[in-house]
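Apart from one protein chain that is not included, each protein chain of the complex appears where it belongs.
We just call them A, B, C, D and E in the order they show up, numbering each chain from 1.
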């Protein structure tokens, strides 16, 4: 952190920002709100609300789950630094989403629909007591969506694990969330988003969350370059046991992620939960079978990776495919991801935790293949498979294009202005000691 | 894995099976379903559905919980292999249940009620949009039940931990699930199951899940023999800290397991949740007190074991006993299990993680003793305690008989055809390295 | 444990108590209950019930979460002993609450309102089937409240971690729960509790849970004295990775803790969940920024501590403040707690895991500051800010006064009669080996 | 007196320990190490075969009087081999030991061993 | 120069370290080991008493010049005992050390220690 020591200005950036937010928040908090309760609004559906509240909690559970999954895969000296990437997303996006992110994502179109905005939504003021047509309080929806906004940048972190500065990372995810996530989210889920209008199907965020994270991760991995010594030195996961715990929590949390995206508690929810369960199992099964054939051994990381591939591929499709289709998607996703990772190893770039290899690939597979597996009657009005495939392709391509371009710009700027890539010595000594002044497993030393 | 290397045929069994399932799934997925929405069906109860969705997620949480509980109790060299046993159940049964397991368990009687079957239920096609009388979509019920089907074989694995081949294990649980679990489940929970007809009370699976798992585990432990060096060498748990985490997750998940079994969200659910909580606490309290008296020390593993004993004993009784009764059951269960384990040590067989000692014993205790503690008015029409005890005994005995016989047959066949027991060298080197080519705690070595 | 060996009497105390409870429970269980179903009672709201059931499970999840959080912060030799403190609370209070605790907390005023009591509530008999006006079965409320009763003493344990005997601790929390928690809980949440009557706002337990735990912890830390060698020897956390996992679970569980306290599933619930999320994020953000400024490094423990501070401060306020206010509270809480801990280090007393520094301080901050941030219209009838501040102050002061006095008395008595502080050699060798005859991480040694 | 240090395969620890006890060597100190030698191990990571360049080993440290050196070596050689001896079975190092002191009693030399 | 290796009980590490510092031995290397000797420990596993055959110990490695050998030994003996000395308190081994090199400077011999 020498750079920092020489540069108080940079050091006080966080403080400054903090005070700014604090100040604004205080003003807002103390100015009495205009009475926001609308004369009459739909009655609350306590059941649907209960499930959405639960889903919100379940998706939050995915963040520590992800921290464990990623944290266990890196080397011992970087375990805390890697977990911090997930937790930092909770802290930073957690605040940012409420302050302005939600307003950008779900406000009415501005700037020709590039993004939305509604000043009333700043600090979620105007939805303090409103209830949506589904009988769910708008705040619940805002929080549920907020979890998606939190987890997406956290996913990216896996691509450049073990080699970024914490401050640079923090600034990156904040800007990425505002400039990449909010627009994408608006396009796909806001009532007037152009992809929604176009009839693109993305039930729970295959494009918004997984493709955007996968692509941005790939771009970042290429821009920042490989870890020192990669691939010459074998870099062993420090804790595969924790990886398994993490993937377990991810699976559980994903029920909220997908089934919650039905914004109800009924048949559609049941269908989403069912295919999520099935696709995850199928993905895991396929992956370990592939390993068994290729290496005569099934690995626990393979099991975990297959689960993840299955969960990702079903995400955009959870609302429209049936169990048999979910099995197909799970199998196909694992096959594709497995291949993609082998290919990566040939190409030799360092997408450290295979964010693109799994989230990117499986996300695209799901977004496109769902077209062929749509439940009878779920196909948008008067569309045939080919037409729908086109629309899906549009969603995928625009996501890839937009995410990659903005991401690379952000990376360059942040690297120049604040510094992002970790220095060689710091990288050698490890993030935990250098950036955080801690060690993950005190138990290893005598104390 | 030498055997494997010499035997490509066996190696390709998984691949073959996989492709088969994939093929079938694909056909099913692509053949348009007959419109399955029935003209009129009961309205969805969003509240009950919300709780059942949550319960499904909670029971799923038990699987990683079990992986942590079991994984922490074995030796360092087998931690991943042991966790894989739980995760493999998620992957294999997760798919199998949807493909055919559910049809066997909840289809109408066939073969004189030995099991059920309904082709429409294959791949859950015919219940894609149906809602049960309770206002809960049938798919939710199928998924909730599916979690039970997943966890039961995973429980068995504890009895032969640290000494089985992964492939053999995978085949074992697949067949066990079809030939043992589905029939038992049908007998007890299908509307035309003979034990249900007979009026046997098994609220959440004391017989189907715990007795069957305990007995099958015992049979397997006896058939496969003890671990090399047992009991001469002291084999220390590699991570009691993780064991405590795991039992924590199990407790939480069990709320879904028991309270979810009310298939509603009301008073009955509340009663089930309450006694589950109370019995677990009572079991833990009793176990540590017993230890305090016998050894002047209360152990954390004792705490965990007592929690488990309490949770198991209340499982069949959760719907019919009151808090005071739950306390009694919790105390009694811990006493019995504690004794059973001491006895095991005298007898010297190697039920490694005491599956029979806890799930078997506490399961039986619950199934039988509940008769004396039934809430006024819950006793089936015109039955007295003795008569009911007889019915409960019938359930227990038929479960024990059926499970043990079929299990031993499966074991012998699989051991002969595919190989199940791990070879001596492989066992010495540990499952993680030999079977999975990984190590659980990379942090132990320099990296 | 020499003392114990010399003193069979003490040893058999647990057994005796156990048998007593068992006996009583048995009698109660076997005496047929008077039919308790009242002629007509409000219909069950399945949605609200579903969320309360879920909340109960979520709050239970906080107990293993706390065990992980505390367990990871102590030294390797005490990890199990520290986790046992949380689990012991589950076992002991879990039973005690049902037997008598709930009757004391929620029965009608007795002894001039010092506490409540209703014999019918013993073993929760009279609420076996009743439903509250909100449409939630009373048993669910009793269980939800029971989790609060469990976690509060578990929180205290952090203040005297690494230096107490297990038996003494067990007796302490049992008595503390009856003599401190139940009365406080009655004052604040029972319909005829004097603080509730006075109009004190404590949405989810800022006073009852956090201030009482913080203050009692402080008293205990001062009375029992510092750990041997503190502060001379640097005592490193044995597992910060587990600390992060733990805080993740705490965050998730807190949604049940706060949003569940709305005893409904609607707009109020949504508001509580939202501010909980926001305050936690703001707290975390503030804490790491403060660290970044002071030390140029953001630590993972800082992240965890900030999350906790934010969650605690919002607890009493969750029902009445809006998102902007939650951000303010989160920031302020982290600032205050951070300062309080630095101050502690100057003063040199050994509040080992900063129970007072975080729960005490943030709890008070929340209880008092919420007055200035109350949502328009939530202010009790005809009260101005100052008046309300007075009422809040009354709640805080009476909690501090009562908790500290009774706690010190309990400590002295238990220390004299049963022994509480661990002996020097036992403390040196560690709780895991000395008190529990186990070691947390078998993986560290060869096995 | 000599200090014998042996590097063996982890899975042989138990056998070696038993053998030493039979040879009446009752006191040993053991630790986890990793080693690099001729042996090649192989692990899997997402479909790739990885060759860890440090392989887990166990290190034994045994202080003995001259008379016990050979028995100790023989015991280890007898128990630490995989089959007829496999690459990676390890090494035995023998160093001069000038003094041994039993902390409990303060006794020194051969009797303290 | 000598290399002093001491095996002590984990709970005495801090006391021993303090004692060494008082004796002006400022540089040590420490590691976790497990040992088997006369001492018998006891753990519990589901109601059974288990005797682990390897007990956690701490290994100290200290390189000193001749003049410091006795002070070091005395310091350890003074601080590592439980009471008047209990089985399991451990051992001290002294070995000849031919050369010491400080990596930072490359200096050799006594001054580098």
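One rule holds for everything that comes next: a residue touches a chain if its C-beta (ideal position, glycine included) is under 8 Å from a C-beta of that chain, and two chains touch if they have at least 3 such contacts.
What you see is a predicted model, and the numbers here were worked out from it, not measured in a lab.
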| item | value |
| --- | --- |
| Chains still shown that are in contact with the chain withheld from the display | A, B, C, D, E |
| Contact residue for the chain not shown (choose from C:191, C:345 or C:425) | C:345 |
| Residue of D:25, D:62, D:80 or D:113 in touch with the missing chain, whole complex considered | D:80 |
| Contact partner of the left-out chain, one of E:8, E:23 or E:63 | E:63 |
| Where the missing chain touches chain A, by residue | 77, 229, 233, 425, 428-430, 433, 436-439, 444-447 |
| Chain D residues that touch the omitted chain in the full complex | 2, 5-8, 31-38, 53-54, 57, 59, 73, 76-77, 80-81, 85-96 |
| Residues belonging to chain B that touch the chain removed from view | 446 |
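The definition used in the following text is that only the chains that are shown with their structure count from here on.
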| item | value |
| --- | --- |
| Chain labels contacting chain A and also chain E | B, C, D |
| Chain pair with more C-beta contacts, B-D versus B-E | B-E |
| Equivalent of C-E within the choices A-E, B-D or B-E, defined by over half of its residue contact pairs recurring | B-D |
| Interchain centroid distance [CA atoms averaged], chain D/chain E, Å | 19 |
| Residue numbers of chain B (touch at least two other chains) | 45-48, 50-51, 54, 79, 233-234, 236-237, 239, 245, 295, 297, 299, 301, 436-441, 444-445, 447 |
| Set of chain D residues in contact with two or more other chains | 10, 30, 32, 43-44 |
| Graph class of chain-chain contacts, one of line, ring, star, complete, other | complete |
